[in-house]
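In this view, the complex is presented without one of its protein chains, the others remaining in place.
The letters A and B name the chains in turn, as written, and every chain counts its residues from 1.
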Amino acid sequence: MKRVATLTAAVLLAVGLAGCQVKSDAGGTSGGGEEISFLTFETPNLTPDYWNAAIKRVTDKHPEIKVKKLVAPTADGRTAYAKQLLQSGQFPDVMIAVTPAGFAEAGELYAWNPDELKDFQFPTANPIKGKYFQLPANTQTIPPIYYNKKLFADAGVTGEPKTWDELLAAAEKLKAKGTTPFVIGGGKDGFASSMILAGIVSTDLYGKNKDWMTQRREDKVKFADADFQAALTKFADLANKGYIDKASVSRDYAATEQAFLDGKGAMYPMGNWFAANADTKKPAFDIGVFNFPTADGKLIVPAYTGGGMIVSANAKNLSAAKKFALAFQLDKTQLDQSVKADGLFPAIKGYTPPADTGPVFKAGYKLYEDAVKENAVVHTFRWETADDGLLPGMTDKVDQAAQDLITGRKSVADVAAFLDTEWNKAR
Amino acid sequence: MRWVRPSVALVVGAIFFVPLYLVLVNVFKQGGKIASSPATLPVPPTLDNVVSVLTRPDQLFWVSLTNSIVVTVLSVIVLIVLSAMLGHYLARTRRTWTRVLTLVLLAGLMIPPQVILIPISDVLRIAGLMATLQGLVLFNVGYYVPFGVFVFTGFIRGVPVELEEAAVLDGASRSQVFWRIVFPLLRPATASVMIFLGVWIWNDFIDPLIILGPSQGTTITTGIYRSIGQYQADLGSVFALMALATLPVLIFYLALQKQFVKGLTGGATKG
Partner (left out) sequence: MWPKVWHFLSFGAPGVLIYVCFVLAPIVISFWYSLTNYNPFNPPISYVGWENYFLLFQDKEFLTALKVTSILTVIVVVVPNALGLGVALLLDRPGWLYNALRSVFFTPVILSSVVVSIIWSRLLDNEGPLNTFLRFLGVENPPGWLSDPDVALYSLASIVCWQMLGFCVVVYLAGLQGVPQELLEAAQIDGAGPVRRFRAVTWPLLAPSLTINTVVLLISAFKTYDYVKVITNGGPGAGATATIAFNVLATGFDANHVGYASAMAIVMLLIVAVVTAVVLKLLQRREVDL
């Protein structure tokens, strides 16, 4: 009996201790008074130090706010993680770059009023049922095509392709020279498989009909329609002609980026955040960038504006949470940092990026500014997050569809039918 | 011909060892060299990767290590006590009802934790145990008790009932008999339960991720995943973290190895 008693005592003691021992590694909390929790995520560009410094800048200005930093386990999984937290009753007060769709309709998010959004360049980006839940903090162009100037020169490609035919011609020359024309990835990071498809659908379909996805939601159009199938065919052709290496559909994002930086392929269609790494990693060749070519060379630039903070409608200190979110997103130093670290284009009125950014970022930013002037910006297929976005769970299916086309496992018609079937299930 | 077996064993072992070798050499290699020459020996070796992981400003490794040790040790102790007792009950009572109970418990071995995670967070929330270490420990106990029972029941059947009855006749209470006489005989079974459950709980990912939540700090596994986000391009640090996270279980296994091997089949073969 003694042994049992000792054991029990030990267990109770340990449980008791455990209760006190739980520590947060959240980098501590800073500030005082009104506490809020803030969900972040970490990437090679956005390190713990980046977030801590950013939070500190805000709490220095607003010492009454106390911030508890939370970290999502993976960058890509942050939205799924926020869902899990909501379901398990631990929904954070403020979240950055978490997709608002779903949370907003369920009434979990605070809807910003026009006055609060007055400093943002596109206050009406991403409407959900006519309201605005995510601060439209920055714009990302997805996907411009980054290219290896040395490989282009070696293959005798002169000038940057503007039309689809010029792109195909460039790819053919590169292939003839033994260079893989397009660098893509996949594996656990499915978006790296569907970048080109996103570009084709955005320029070909959205370029003609900006409301295509809204109409898909209303069943007025289908993936099996001729125009969408034509986009799929264009994509499948790239793979059939050997411009995309089938074997790279299992390569994760980090390795994909590395492959391009190592000169293992000539063109890298990727979101403009790549510019930050292109400038800091300084590969052995110069990197150029051009807009995703359209069928006839008309200027159409796919982009996504959003990426900012969302605030829980049920935050304990809602006013502090709102104040924190706005102060964070509008802080000039913070914007400069996000430009340098993550290559973002802040969508804040009157903001200009710092002068000392790298050449790749500058080139990409110029393409975007020109497109804004020409009013040639469309949303990017697969990356939209609002009422005009894919249904929850569909982005994975689009990535899978892209992979099936690359590996040639499914025909275009089969892929289109697959997308329609999954769409109906996702409702 | 005496050299045949050792050389075959060595070759098979070496092939099997290749993936582990890749981790080991790259822990001590400069980050830049890993991608270009993953298979070469680290010459000269460097401790940079290990040091950078251990000295992160947010103490991620140390905090995670503490959390993991607390959760694993507590869960395993409670599990051993409860499953040894339940195993005793099932081994000594052979009725239809115990057979059904055994089956129901066995079924529990097969349930993927993902399947019950959403309802479990409801249960824990009602009990006020969500986002606490105690909640995670209780869940671990519930989820792994079938395995402990599975191992202990077989083993206890190998212990003669007469032994217990004799002791009872000498005036000892039932639980005294169990803890003083039967339990010490179960040492090999205890060792294998300790190792398996220790390893599983230590390596568990999805449960601590949800039940502990983000505000209570991470366990060692959730910590690794999180830092992979930051380190994804820095393979040296990833490998260093993986090696450091595995080290405690490896030591634990090597310490208990002998007992553990006996415990695995001891119940069934009376070895």
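By our rule, a residue touches a chain if its C-beta (ideal position, glycine included) is under 8 Å from a C-beta of that chain, and two chains touch if they have at least 3 such contacts.
As the structure is a prediction and not an experimental result, all values here were calculated from the model.
Asks: Since one chain is left out of the picture, which of the remaining chains does it touch in the full complex?
Replies: Across the whole assembly, the hidden chain touches A, B.
Asks: Could you tell me which of B:L60, B:V145 or B:A167 touches the chain that is not displayed?
Replies: Result: among the candidates, B:V145 touches the missing chain.
Asks: For a quick check of understanding: of A:Q229, A:N277, A:T294 or A:Q403, which residue touches the chain that isn't displayed?
Replies: Considering all chains, including the one not shown, the answer is A:Q403.
Asks: Spell out, residue by residue, where the missing chain touches chain B.
Replies: Residues of chain B in contact with the hidden chain: 5-6, 8-10, 12-13, 16-20, 22-23, 38-39, 82-83, 85-86, 88-90, 92-93, 101, 103-112, 114-116, 118-120, 122-123, 138-139, 141-143, 145-146, 149, 168, 174-175, 178, 199, 202-203, 205-206, 221, 224-225, 228, 235, 238, 242, 245-246, 249-250, 253-254, 257, 260-262, 264-266, 268-271.
Asks: Write the list of chain A residues that the hidden chain touches.
Replies: The missing chain touches chain A at positions 80, 83-84, 86-87, 102-103, 105-106, 186-190, 193, 245-252, 255, 259, 264, 391-394, 396-397, 399-401, 403-404, 406-407, 409-410, 418, 421-422, 425-426.
Criterion: only the chains that are shown with their structure count from here on.
Asks: In whole angstrom, how far does the Cα centroid of chain A sit from the Cα centroid of chain B?
Replies: Inter-chain centre distance comes to 37 Å.
Asks: Report the residues of chain A in contact with chain B in the complex, numbered from low to high.
Replies: Spelled out, the residues of chain A in touch with chain B are 1, 3-4, 7, 10-11, 14-15, 17-19, 21-27, 37, 39, 41-44, 46-49, 52, 68, 70-75, 84-85, 87-90, 92, 252-254, 257-258.
Asks: Under the definition above, what is the set of chain B residues touching chain A in their complex?
Replies: 35, 56-60, 63-64, 66-67, 70-71, 73-74, 77-78, 81, 118, 121, 124-125, 130-134, 137, 173, 175-176, 179-180, 183, 209-211, 213-218, 222-223, 225-234
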